[in-house]
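Only a single protein chain was left out; the remaining protein chains are all shown in position.
Per-chain numbering from 1; labels A and B assigned in written order.
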Amino acid sequence: MSYSVTSSLDRALNVLSESMGQGRVVAGATDLFLKSLSPELVDVSSVPELLGINRDHGSLSIGAGVTHAEAAASPLIRLEAMALAEACRQVGSPQIRNIGTIGGNVVNAAPAADAAVALVALGARAVLIDLGKRQHHAAVEELYADYNLSTVDSSSEILLRFLLDLPARDEGSAFLRFAPRQALSLPLVNAAARVRLKGDAIESVRAVIAPVNPAPTRLYETEKMLLGSWPEDDTWRKVEYTAASEVEVRGSLLRCSAGYRQHLVGVLARRVLKKAVERAVKSRMGGDGS
Amino acid sequence: MKEQVISFELNREKVEIYADPALSLLRLLRSRFNLIGTKEGCGRGDCGVCTVLLDGRAVNSCLIPAGKVEGRKVLTIEGVTREGLEKGAKVHPVQQAFIDKGAIQCGFCTPGMIMSAYALLRDKPFPSPEEVREAISGNLCRCSGYKQIEEAILEAAKAITEQEGKW
Partner (left out) sequence: MDKKREPVSKTARSDAAINQGPEVWAKAAGKALYGVDLHFPGMLYGKILRSPYPHARIKKIDPSGAYAIPGVRAVLTAADIINKPYGIVVEDEQPLAHDRVRYIGDEVAAVAAVDEESAGKALRAIKVDYEPLPAVYDPVEALGEGAIQIHDHFPGNIAWERDMERGDPQRAFAEADLVVENSFSIPSVHPTYLEPVACVTDSDYMNNLTIHTALQSPDVVRVIIAGALDLPLSKVRILGPVMGGGFGGRVYGNLKLYILSSLLSMNAGAPVKMKLTREEEFTVGRPMIAARMKVRMALRNDGTFLARESEIITDNGAYSAQAPWVSKTLSERNDSVYRIPNIKTRARLAYTNKVPTAQYRAYGNQAANYAYESLIDQAAEKLGIDPLQLRLKNCTRSGDVTVHGLKITSCALSECLQEAAKRIGWNNRTEGRGYGISAGIHASGSLVADRSFRGASARAVLELDGRVSVFTGEQDYGQGTYGAFVRIAARVLGLDPQLLSIYCRDSLVTPHSQGALANRQTTIGGRAVQLAAEELKKVVEEAASENAGEQFKMEGGHLVSISGKEMGLDEVARYHHYRTSGLTLNGEGRYVPPPADYDETSYGNISVTYSFAAHAAEVEVDQDTGSLIVRRIVAVHDSGQIVNPQAACGQVFGGVTQGLGFGCYEGYIFDRGAVASSSLADYRIPTALDVSCIDYHFIETDDAAGPFGAKGLGEVVQVPVPGAIANAVADATGARVTDLPITAEKIFQAMSEGGCG
């Protein structure tokens, strides 16, 4: 029954092994007091393999232990994965951002977790390591078992890093959230998109919305609609309509009605896609994409 | 959880304490170290009243397990006050600015606010008003409407700059 802090990945894995299912890794640990405790906790927030933001063979590699504040301020993330920087910038409060990690955001599996939404839009893959020191990859959207329940078993595996394809020059990404207050607020809806242009058309697009399901949700119909052409005013109206119709939304007593949320899904999908396209255009023309 | 030894730096002094690592840092500071300057407003990270610095960054101490501070540096409002006294002032310039600008009414949000301001000014010595508001966006205040607090922090930035290198 202990809380140990280590900066050795091997030691962390050993503690988990020895705890035989009774242990758990924590990073920011902000959810500790809001959920029940495991008897054996291993704090991996200073393990080097979970830290750092760097380019790695055509991918952007972000440590799972990187905090929201670090991600939001990182010049590399702002350059190559703007949607993630934007998502991290608006979470909670400066205090929350200073301690909450991107990995924690995904493993907590909250349906409207901002960083997770951006990661899915960016096509990020999680790198996990098990007790046998074997690594495997999984798309972030595959890590959700149910509402607030991750497929990641924190007693036997550690989420190390996220890998995203570095964007080409014709790419842009964006993130938007709609919340009742400008800070210290969970979002009613958040949306993220990553777009690549080719010539006068959208070559590929990933559009993600939350919270409508346990996991951040791709707007496949909306994406299909945008592929292969250049979006005009009319397209954007259709985007709004399609996005709102292709998801099933729930209302809640404390947040908003289902109807309003559905409407917001449409508006935010339209706005975030438009912004991603604009950034792709700017990037193509040599702008910094911001 | 079972108590264990936790060694860390508290207000620039090395300390060691035998405590439950699952106790929140807030409770550790208040009940084990008798440092009651850090307040509890909600216990859930919703108000910022419990803000302290962990390795120079503002965090909600109610959300930090005591075990997490092992080997790290914690700074509380008492540490800021002492810094002021040790450098020959009555209080630290941030605290002085809060007093001078009428930024303190009931005072309950004040320690947390000052810690957020202190962290900001270490990171950005010349913040814009927007950056100040962003830095205190996780600190609720019910009395003041934030305006005089914002002015105090901008004033403190000026004062610290004028006292070149002292702070």
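Some notes on this structure:
As a convention for this text, a residue touches a chain if its C-beta (ideal position, glycine included) is under 8 Å from a C-beta of that chain, and two chains touch if they have at least 3 such contacts.
None of these values were measured; they are calculated from a predicted model.
Residue in contact with the omitted chain (choice from B:S24, B:S61 or B:T81): B:T81.
Remark: the residues of chain B touching the chain excluded from display are 35-44, 46-47, 49, 76-78, 80-81, 90-91, 95-96, 98-102, 104-111, 114, 133-134, 136-150.
Hidden from this view is one chain, which touches chain A at 178, 180-186, 253-254, 256-257, 260, 263-264, 267.
Rule of thumb we're sticking to: only the chains that are shown with their structure count from here on.
Annotation: 30 Å between the Cα-based centres of chain A and chain B. Of all the residues in chain B, the ones that touch chain A in their complex are 1-2, 4, 21-22, 24, 43-46, 48, 51, 54, 57-60, 62-68, 70-71, 116, 134-135, 137-140. By the touch rule above, chain A contacts chain B in their complex via residues 1-5, 26, 29-30, 32-34, 37, 39, 41, 43, 45, 69, 92-96, 98-99, 182-184.
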